[in-house]
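For this depiction, one protein chain was excluded, whereas all remaining protein chains were kept in their positions.
Let's turn to subunit A:
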């Protein structure tokens, strides 16, 4: 402090913009955005209406179907995906305990939103990743955007999302997708860029068109990496359900949020473990499925 007494004020206090300027700027942007939401809110709502309907439909499908049907369907999907009795039995046990502790409905809500978010992330992520691999210029734009998406705290981008869509499933889904889509895009891009140049050259030499190269060579050879991207996307969607519950998505995340607010130790962990169980089921199934697609790389000439 003593040093500062003898120095000019400029060197001691960072020359920030004056409070008045900042306040005026903030007010302009906030008002502008609010005005935008007010005038276009109905249009935006109309545009996302189908998404809302779809989300509600999936959630109702999961929640209102009798539990044995859901359980059997799940076990069948898990078995077809993993071809592993161990994983299937593990799934049955996990779901039994989830149901035993009264978390069945909440788990179904979480399962529904995770499923939809994963589908949306994959459908958006793979084409963007392909474009990124094909054009360096797209990569130069998308890469920093993904950096922002992954590091920006989700609560920050929830502010405009909630301002536009209000509270509900759609803003929750948007928050989850923003968080979960980057690994899908990045790993698709990486996988395609790592495809063996020699094989691509062979495809060229036989006169493949761009689409034939993509379909016959790039996507199949990038598939292990793309599958890793899908797996990551699922894991990140599940990790986001607690944050999503802050903007009105129900399910296990909402219980966790309640447990945090009320310091309910047991409830918090029960719901937390239910999330872990679902995550493991998804992970093991998708990994085993991805591995099975790569069966050609496992048998090696002796």
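Keep this in mind: contacts are C-beta pairs under 8 Å (C-beta built on N, C-alpha and C of every residue); 3 or more make two chains touch, one makes a residue touch a chain; residues count from 1.
The definition used in the following text is that contacts and distances are computed from a predicted model.
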Listed names "Quaternary amine transport ATP-binding protein", "6'''-hydroxyparomomycin C oxidase", "Solute:sodium symporter small subunit" or "Substrate import-associated zinc metallohydrolase lipoprotein", matching UniProt entry of the absent chain: "Quaternary amine transport ATP-binding protein"
Which of A:19, A:136 or A:198 contacts the chain that the document leaves out: A:198
Contact partner of the left-out chain, one of A:221, A:239 or A:267: A:221
Residue numbers in subunit A that touch the chain omitted from display: 196, 198-199, 201-209, 212, 216-217, 220-221, 223, 294, 296-297, 299-301
